[in-house]
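With one protein chain withheld, the remaining protein chains of the complex are depicted in position.
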Amino acid sequence: MLLTRAVEERGLSLYKQGRVTGSFYDGRGQEATAVGATFALAAADPVCPLIRDLGAHIVKGTSPAAILGHYLGRAQGVSHGREGNVHLGDSERGVVGMVSMLPGMMPVAVGMAWAFKLRGEQRCALAFFGDGATSVGDWHEAMNLAGLQRVPAIFVLEHNGYAYSTPSSRQFVVDPLERAAVYGMAGVAVDGNDVEAVFEVTREARERALEGGGPTLIAATTMRMHGHGAHDDASYVPAEELELWAGRDPIEGQAARLRELGVEVEAIAAAVRTEVDAASAEALAMAPPDPAGVLEGVFCEGEARVVGAGAAPWSGFAPA
Amino acid sequence: MLLTRAVEERGLSLYKQGRVTGSFYDGRGQEATAVGATFALAAADPVCPLIRDLGAHIVKGTSPAAILGHYLGRAQGVSHGREGNVHLGDSERGVVGMVSMLPGMMPVAVGMAWAFKLRGEQRCALAFFGDGATSVGDWHEAMNLAGLQRVPAIFVLEHNGYAYSTPSSRQFVVDPLERAAVYGMAGVAVDGNDVEAVFEVTREARERALEGGGPTLIAATTMRMHGHGAHDDASYVPAEELELWAGRDPIEGQAARLRELGVEVEAIAAAVRTEVDAASAEALAMAPPDPAGVLEGVFCEGEARVVGAGAAPWSGFAPA
Amino acid sequence: MERVRAGLMERTYLEAISDGLRVALAEDDRVMLLGEDIGAFGGAFKVTAGLQQEFGADRVFDMPISEEAIIGGAVGAAIVGMRPVCEMQFADFVSCAFDQLVNVAGKLHYRLGLAAPIVVRLPSGGGVGGGPYHSQNPEAWFMHAPGLKVVAPSSAADAKGLLLAAISDPNPVIFLEHKYLYRRIRGEVPDGHYETPLSAQTVREGEDLVVMAYGAMVHAALEAAESIPEASVRVLDLRSLVPLDERAILDAVHDCAKVVIVDEANYTCAAGAQVASLIAQRGYEDLDGPVVRVATPDVPIPFAPALEQAVLPGAASIAAACRELLAY
Partner (left out) sequence: MERVRAGLMERTYLEAISDGLRVALAEDDRVMLLGEDIGAFGGAFKVTAGLQQEFGADRVFDMPISEEAIIGGAVGAAIVGMRPVCEMQFADFVSCAFDQLVNVAGKLHYRLGLAAPIVVRLPSGGGVGGGPYHSQNPEAWFMHAPGLKVVAPSSAADAKGLLLAAISDPNPVIFLEHKYLYRRIRGEVPDGHYETPLSAQTVREGEDLVVMAYGAMVHAALEAAESIPEASVRVLDLRSLVPLDERAILDAVHDCAKVVIVDEANYTCAAGAQVASLIAQRGYEDLDGPVVRVATPDVPIPFAPALEQAVLPGAASIAAACRELLAY
């Protein structure tokens, strides 16, 4: 989580320095959800992150330099300059990068999970999405299909109460967690800012999935501490709300618990700083992509490469 | 209902005589739902019928000759030869013809209802759809928006247990009626073969809608007694199931109740036969459309004509 | 490269497609079929009849009415190694899955280096009294979406061969199967596995004028050519729209100097517009007359036969266009 935040902070400062094109989106305050849930996956379980889930990439082992290089649009970044901001995904590591269209990767996650089930593999697929994304037709189709086929999928709703500037009250009248039941799947609420709690419910969901118990909807309550993107000051969020959540910072919360266990949190933080400094230098040194190859790769020419079974250096499990 | 069935029977026989192009779709066995629900609307309340809802057209006053002419693709049919089979709609009478894409008219019904609410008009909009249509993304978006905006809309689910050949068990795991609650709307079950019961729940839903109580999902249980279309022998439906439902015919059920009230049902039936004979002759005499005008009307050239406030000769209410 | 194994059989266009699916299911267990009513029922047009019985309900799936989830689910299965073949009940319903095709499937490889080998079968086209929602030809929308291949066979043999080529292809392929041809066209179809290349084919030789068409319009073009014995009219069956066989198109223009391009789809921005623009730019010097297009005007396809026939191109309108151009 520390690393996640540090990488995003670095990305944001690169953006503010004008080195990152477009806008910049981060998941400040929501790190525990992406990290905790992805940590509960095995290496071979693919994950479909969304806007606030840099932690999922980090946990899956995407290097900070490759991520910063991606933000910068460099040739050696994850996307080789073809994609920007949060639209990255190292498929070798089992990360399927998001499309913008919300929540377009949910049906894709269902399809992956379905294939695992058909082939009798002990794998599951996990997709993240926000409260706003639940209003899209794709959400319904994916939830319905997942429930019908009882696929080994885990859906993680990151309920931060806002979709861009739109509060949940203008998105739905009933909490989406209650919708799990109407698709015949388990629904679990969790404190999205408690990384261990998120890990635990995801671990359970994964177990259920692999045992044939079907998909689970996990609703993680959290708060987006920054604007939707770096261009958004989020003045529509009441100050008290932010203050309240500032006191629930997932990283500080975990740090306190770790300190009690005798972990040297400050040393880790220092190590992370060093790592990100190095990564940032590495990323800034990467060359921009060569326009000569810009037309290549619209179509796959050789064998279709499949989503990798991952390396998962940070997984709570051994590779499956 | 008698008239509905008689018109569809005539359409089907015209189809079997090879006079109707494409296929032919009817609502045999489901007449009570379309008729009962539409009868509970005021003249000014628009309705969006679906495949099984010829009764909605009839109740709104579309003439049997215009309907048969439509089936036959004649110039004086409802669609002047431009549309066929169930895709008709006399918008002057407040009937908005269906598109094929299921349930594409639901968002449209929400929009009509929303406009009525914004303008403070005492009108509501009603949309029919089948159990299969509930799996489509549009269904979710429309339900969610309707619940959010508390629009005066009535959604009538015609739950006949099949979508073409696909039984409900391969469409969803939880009855869609239970989904009403997760959109914050009332959900009401009704015997779809009992015309008076359908009328009553629709009347209540309309009252609720006009009082600002928001939309209602009515789930009418019924059975499609014919195949999906005339080309489909529905051999996938167990014979016992059809037998069971044959004993629950909506028309015979009502006829029995009417007879007890002293109504001369046979006389009505005879009158209907005469009317449909005449309509059929009239429709067969209609000219085919003139190809000279085929390119006209892709765009509206003059003033936009709005959905009519209807005539509703059969409405349970006076025109609003 | 066409691989042909022993044996030929007279089959309808529809039977050829069914046979292609059967061959693919039998030889590759990554292949799975997804669609509405395609299982025991065999699909709205019976293309998949018997396949679920033969290969099991864990290979051939009846799906809920969820076009986006069908395509998105297929993409998901594909990126972990399956070869899903999806059926839209009518091509018209592909509009409901437009986003998944255009934004997910089409861009995946370029963005992430991840191939999505799915096939989407689209029973398309008019001439059958289907009206505005059962007659559409959506190919141009997908030609204008990078990353999707688009093929449109006109013969039974090509229908099977292009289907098998599409299933082998590591990319998403839109497979247009023309409803009008299903049972009206038959021809010799090789048994077993073979693949038709994604390129154009001359189906009638000629030197005075070339008619370019694909799908059902190839047959209308052939009929038109036959009706003009006084000239030597070539017919080029495009077969593949993405990739478009630009070489074959320009060669035909070079040989014939006069060209008529036929679309059953609506006129504006149709496949034929692209072909015409290609010729106007790169075949200009070979031209000996205007690049003539024949297409359905920009109207929804009306239901009544008299109206439908008035808007769809046919042998008569194609022949008239040819005659006029020949006289140029």
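Think of it as A, B and C in the order they're written, each chain with its own count starting at 1.
Heads up, the rule we're going with is that contacts are C-beta pairs under 8 Å (C-beta built on N, C-alpha and C of every residue); 3 or more make two chains touch, one makes a residue touch a chain.
Model, not experiment: these values are computed from the prediction.
Of the listed residues B:1, B:50, B:86 or B:101, the one in contact with the hidden chain in the full complex is B:101. Of the candidate positions B:8, B:53 or B:141, contact with the hidden chain is made by B:141. Considering the full assembly, C:92 is the residue among C:19, C:36, C:62 or C:92 that touches the omitted chain. For the chain missing from the display, the contacting residue among C:144, C:183 or C:247 is C:144, taking the whole complex into account. Residues of chain B that touch the chain left out of view are 46, 79, 82-83, 87, 89, 91, 96-97, 99-101, 104-116, 118, 125, 137-138, 141-142, 144-145, 148, 297-307. Residues of chain A that touch the chain left out of the display are 21-22, 73-74, 79, 81-85, 87, 99-102, 132-133, 135-138, 163-166, 170-172, 236, 288-289, 291, 294-295, 298. Seen across the whole complex, the unshown chain contacts chain C at 92, 95-96, 98-99, 102-103, 106-107, 110-111, 132-133, 140-141, 143-147, 242, 244, 265-266, 268-274, 276-277, 279-282, 284-285, 287, 289-293, 298-300, 302.
One rule holds for everything that comes next: only the chains that are shown with their structure count from here on.
Note: centroid distance chain A to chain C, computed from Cα atoms, is 39 Å. Mean C-alpha position of chain B lies 36 Å from that of chain C. In chain A, the residues touching two or more other chains are 137-138, 141, 144, 148.
Shared interface positions of chain C, defined as residues touching 2 or more other chains, are 64, 66, 68.
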